[in-house]
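Have a look at this one.
With one protein chain held back, the other chains of the complex are shown just where they sit.
Chains here go by letter, A, B and C, matching the order in which they are written, and residues are numbered from 1 within each.
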Amino acid sequence: MGHIIQEGDYVLLFLDNRRSYLVKVEKEKDFHTHKGFIHLGDLIGSEYGAKIKSSLNVEFVALKPTIRDYIFKMARRTQIIYPKDIALIIMFGNIQPGSRVVEAGTGTGALTTALAQYVKPSGKVYSYEIRPEFIQTATKNLEKAGVTEYVELKNKDVTQGIDEKNLDAVILDMATPWLVVPHAYAALKGSGIIVSFSPTIDQVVKTVEALKETGFTNIETVELLLRRMQIERGRTRPETLMTAHTGYTTFARKAFA
Amino acid sequence: MGHIIQEGDYVLLFLDNRRSYLVKVEKEKDFHTHKGFIHLGDLIGSEYGAKIKSSLNVEFVALKPTIRDYIFKMARRTQIIYPKDIALIIMFGNIQPGSRVVEAGTGTGALTTALAQYVKPSGKVYSYEIRPEFIQTATKNLEKAGVTEYVELKNKDVTQGIDEKNLDAVILDMATPWLVVPHAYAALKGSGIIVSFSPTIDQVVKTVEALKETGFTNIETVELLLRRMQIERGRTRPETLMTAHTGYTTFARKAFA
Amino acid sequence: MGHIIQEGDYVLLFLDNRRSYLVKVEKEKDFHTHKGFIHLGDLIGSEYGAKIKSSLNVEFVALKPTIRDYIFKMARRTQIIYPKDIALIIMFGNIQPGSRVVEAGTGTGALTTALAQYVKPSGKVYSYEIRPEFIQTATKNLEKAGVTEYVELKNKDVTQGIDEKNLDAVILDMATPWLVVPHAYAALKGSGIIVSFSPTIDQVVKTVEALKETGFTNIETVELLLRRMQIERGRTRPETLMTAHTGYTTFARKAFA
Partner (left out) sequence: MGHIIQEGDYVLLFLDNRRSYLVKVEKEKDFHTHKGFIHLGDLIGSEYGAKIKSSLNVEFVALKPTIRDYIFKMARRTQIIYPKDIALIIMFGNIQPGSRVVEAGTGTGALTTALAQYVKPSGKVYSYEIRPEFIQTATKNLEKAGVTEYVELKNKDVTQGIDEKNLDAVILDMATPWLVVPHAYAALKGSGIIVSFSPTIDQVVKTVEALKETGFTNIETVELLLRRMQIERGRTRPETLMTAHTGYTTFARKAFA
């Protein structure tokens, strides 16, 4: 966690709130933007937070990437889990340093990365993914974020069972979470937490029914709306457009029969 | 993190989603509820997640308290920061194992507890509070949650300056955050993050103005709405009542001039 | 629409935004509040908007009741349709002076009153209600609001059929709206509008399915959230508590096969 930028480090080149770029610093490389190019080698030896000018004399800030930056930059069209939802999953899922967690599915590894950041240094994330191409993408993304050692990617179908036992949490971000509920029950410690994130009401209803049947308690479903504000004296107001729905998150805890 | 309940452990006695009790297990103690009393000593040796019956034969589940339970149970009337907001602060503030963080004010220690859980084992939270009575309350609450060693409580006025240097983050939950902005700038590492939580628009406007003047970049203000759902086939709907406003959270990062 | 208060008129005695009373002005009557009593006869001859003091010297304003006041004051516990939803139903349902509208069920007559206000002077509301006790309540409420002549209350089961033809709109606020969809189709003019208000998702799904099967077009379902603001320089913010869910409103228009 040195705070001087070195060759091989990732840097977030920040222009404004809508435009920033996650790049790897290499001595001889130029990074091209529509505002001119930047000699990445010039950043080596600077402190994070330093400003750098492009060839067109436009100023960028070289920020140290956060978890949220890594997640955001690995998102794709198909990605529907947002940082706000990940934050809730982490806290309401009681994910902590040392937690042992199963996640399914891996997808691009966005949620996996966040889980890994919060279970380290002594915990582990076991992430199930049935589609091999996503395993590849996630592998690269975890390397970029530097959390590979806290994750075991498993190219397996989680609806067929969970290999691990005595888990602290099981986190589901997949199309048919209800099929995993009994496996999660078997794999969790007593009082362990299951979390399921789903875009549709129908998925939530099926999942909650499975949770009730399987012996989970303290079942809750919530939705989180994040509203951006435009703050400027004389012009303060919520922003016009909003991502109004990402998904519903359901939480429950394992009770013994 | 043993998973068998032992004398001195805290347990969440869970009745239903509206009624649960955070109690310390003592061999000879009874815990009285309106549903009868529970011999706490009977829990010793059980696994978390076990069920226990009260004297009136009502079943409770003995859950292992989560961060959120500790936070929720230490909340008071005056407490306006909610777990959903804390979750966002943790993730958008990039709080991680090893982070060095200043917080002000401590209040009852709810946010302090969460920060401590996420900076451990190698990080530290320096928490400023001007009112001595809150230092006492927070001390007890941190002990209960078992995070005392990751926190330094400071009975000092943060508007007079921050003692620490090279911080990863400064988190403000106080009436006049704008007065702390220049101190936070001085105390943060380059690219370090400031977070401010305020209930009113007026506080937000002043804080954002101070951030712009002081050299922060990537300034964002958001509001988070948490909506609870009632999930039951044939009766699924959002809950009628909602806590519609807790506060606005503002994030920014330190850039060098 | 005389603007001088006369014996027999209704007046809204307004104390503050949380406390106001809808009373009928009678010469010899006192109206008692926890802030003292008011001689209602003293209001006769005053203009609406006048202030009057109670026996305890507390000032009330004698406002002219609006549609919203009548609706609000006739609400009961069981009442789930709010003025914000009624406003949307009126406009999106294209209710206008002259409209001929069927409504079901009548309930306490809140929606009926609003519909009547907007179809007058030449339109008519035919309101179906199966429960005789509600017919009585609604009758009184319609009299109070002075819209009796624009309404025909029908103690009939609308799921058995609609007597009227060539309607401009059919408005449903009942437990099983999907059972009325074919009757509504038969009773509406071409391009006529059906509106259904339901608290649960399950009702909405069944209703939308019935609408699609029956030949309605331009089917839309929306939810309306009304957020109250506390406006005060230095303390401006949304209010803490909010009625977060009243119901979903579905609109569709009749197309010929």
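Criterion: a residue touches a chain if its C-beta (ideal position, glycine included) is under 8 Å from a C-beta of that chain, and two chains touch if they have at least 3 such contacts.
Computed from a predicted structure; not experimentally measured.
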> If you put the missing chain back into the full complex, which of the shown chains would it touch?
Replying inline: A, C
>> If I consider the whole complex, including the chain that's not displayed, which of C:44, C:63, C:135 or C:179 touches that chain?
In response: C:63
> Which residue, C:53, C:84 or C:156, contacts the hidden chain when the whole complex is considered?
Replying inline: C:84
>> One chain isn't shown here. Among C:125, C:138, C:181 or C:201, which residue touches it?
In response: C:201
>> So one chain is hidden, and I want to know which residue out of C:58, C:179 or C:224 touches that hidden chain in the complete assembly.
In response: C:224
>> Considering the whole complex, not just the chains shown, which residues of chain A touch the missing one?
In response: 199-202, 227, 233-246
>> Tell me which stretches of chain C touch the chain missing from the display.
In response: 1, 3, 14, 17, 20, 47-51, 61-64, 66-68, 83-84, 86-88, 90-92, 94, 96-98, 114, 117-118, 120-122, 166, 189-193, 201, 204-205, 208-209, 217-229, 231-233, 236, 238, 248, 250, 253-257
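Assume only the chains that are shown with their structure count from here on.
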> When the centre of a chain is set as the mean of its C-alpha atoms, what distance in Å lies between chain A and chain B?
Replying inline: 21
>> Can you work out the whole-Å distance between the CA centroids of chain B and chain C?
In response: 43
> Taking each chain's centre as its mean C-alpha position, how far apart are chain A and chain C in Å?
Replying inline: 46
>> Quick check on chain B: which residues sit in contact with 2+ other chains?
In response: 201, 227, 233, 236, 238
